Every structure is written in structure tokens, then in C-alpha cells.
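Attaching a single structure in C-alpha cells format; questions to follow.
Right after this comes subunit A.
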Amino acid sequence: MNDNLLTLEGVHTHIGAYHILHGVDLVVPRGQLTMLLGRNGAGKTTTLRTIMGLWKASRGRVTLAGRDITALPTPQIAGLGVAYVPETMGIFADLTVRENMLLAARAARHASQMDESRLQWIFSLFPAVEKFWNHPAGKLSGGQKQMLAVSRAIVEPRELLVIDEPSKGLAPAIINNMIDAFAQLKESGVTILLVEQNFNFAKRLGDTVAVMDNGQVVHAGSMQALADDEDLQQSLLGLAL
Partner candidate 1 sequence: QGKDLKIAHIYSRTGPLEAYGKQTQVGLLMGLEYATGGTMAVNGRKIVVLEKDDQGKPDLGKSLLATAYADDKVDLAIGPTSSGVALAMLPVAEEYKKILLVEPAVADAITGEKWNKYIFRTGRNSSQDAISNAVAVDKDGVSIAMLAQDYAFGRDGVKAFKEALKKSKIVHEEYLPPTTTDFTAGLQRLIAALKDKPGRKIIEVVWAGGTPPYNALADADLKNRFGIEVASGGNILPAMTSYKRFPGMEGAAYYYFGIPKNPANEAMVAMHYKQFKSPPDFFTAGGFSAGMAVVAALKKTNGDTGADKLITAMEGMSFDTPKGKMTFRKEDHQAMQSMYHFRIKDDPAFAWGVPELVREIKPEEMTVPVKNKR
Partner candidate 2 sequence: MKGLDLDWKPLALVPVLALAVLPFIGSGSTWVTLTVAGLAMGMIIFIIASGLTLVFGLMDVLNFGHGVFIALGAFVATSVLGSMGDWTGSESLWRNLVAVVPAMLVAMAVAAAIGLAFERLIVRPVYGNHLKQILITMGGMIIGEELIKVIWGPLQIPLPLPPGMRGTLLLGDAAVEKYRLIAVVVGLAVFAGLLWTLTRTKLGLLIRAGVQDREMVESLGYRIHVLFVGVFVAGSALAGLGGVMWGLYQQNVVPQMGAQVNVLIFIVLIIGGLGSTGGALIGALLVGLMANYTGFLVPKAALFSNIALMLAVLLWRPQGVYALSR
């Protein structure tokens, strides 16, 4: 058990009148990078939101490091060392980039108190963040917003990163940086759960993989296995290109 940082067991989620997740089982091994794939509407985002407690699971349980977090309020879950990047990026448009980062850095009461070296590292990955440090975040370009969103998640060390489609709208160069970044984070023992559409991206990073389809995990295993098996890809992801 203890080698799985996060586990979902038979999780059902309802949104309003809709029954979205139909018993999701998912394990995220500690220290590894787990990819969550699946076609549009499969329920990936809903799964992540359920993990974060933004939707409440109506059945099943979610455990983090052996602790049941199914019913915990979102702030507490985050408090346990989970960072989340939503699909919509959740940028605070009226605040400057600096202020956005400052909020993400829970320990710091001031911009000055943020971990300087870590910031430098982030700047090297995502130059835009430094360049627009004092601009209103709402004015950033689509990709720059995406960079900021990810930067926020890694501004302080966290145990688990939960990230929804980080590569969306990023230039290849930046995608490379991001891949490096996740690699380095993994080095430092961080566990990562990624939703990703860009299969090449997924292939290069993932250790383990889970594929969802209408509200359930239909395949789970090692990334390598999936990467090698064309037919499986075809049947699961319909990769025709």
C-alpha cells in the first residue's frame, strides 16, 4: 500500500443530475509519473476534480498516503502537499504574475520571501513568467498563461502534482522545457499525475499509464507496454495519425 501515494477505489461522481464517474479505480505509485489518457469526455478532468475534492465522490474512496481524503475539504487536501493545475488554468486574471505566484507560495508572506533559487529555476524553464513578472496575468498569451499555471504548481516543493493537460497550446520548445521540468521533479522524488492528450509527450515521460473511457478506467499498466503496442493504442486511443 505505502508504495502507492494515491489510490482511487470504485469512485462514483455525480454532477448535478448527471452520473459522470462509474467506479474509477486508479493507483498512483509514489515517486513515479502516472499518465491519465482518454478521449474527450472520458472523465479525466472529473477524476482530478474528485481527487481534489472539488466534486465530491458519491461512492468509493480516495486515499492519499494511506489516509482517506474522500470527504476532506479541498484546502485540507491541498494542505497535505497536493498541487493542482486545472484544465482552465485558474489564472487570477486581475492579479499580476508575481501576485499569482505569491499566492501559490503558501509559506511566503511577501514576494521577497519566495525561494529565490527555485524561482530562478522556474524562470529558466518558462522565461515568460520572469518577463511579465509585474504584468496583470489576464494579459498573458494563452501559452504564457499555461506556463504560469504550471509554475504556480511547482513554486514550492509538493508531494503530489495533479496536472490537467499542461502541454495544451505550448510551443514545442516550451514543451521540451516542461518535459525536463517534470523529469527533474521526479528525480527529487515528487509524484505526478498528468492528464495528457499529446501522446508523444506522454510517451516520453510516463512510467505508468491509465486510460479512461466513459467514466471508468479501461486500461492500466506501464507506459512502456502501451508505447510498444500499436494495436492497443489504436483500440484504446484511436491513434490513427
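Candidate entries met the following condition: all candidates are chains of the complex that A comes from, given by their letters.
Here is the rule we go by: a contact is a pair of C-beta atoms (placed from the backbone, for glycine too) under 8 Å apart; a residue touches a chain by one contact, two chains touch by 3 or more; residues count from 1.
A quick note: this is a predicted structure, and the numbers were derived from the prediction, not measured.
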item: Interface partner of subunit A in the complex, by touch - 1 or 2; value: 2
item: Residue ranges of subunit A in contact with candidate 2 within the complex; value: 52, 54, 73-75, 78-79, 84, 86, 90, 92-95, 99, 102-104, 106, 109, 136, 138, 152
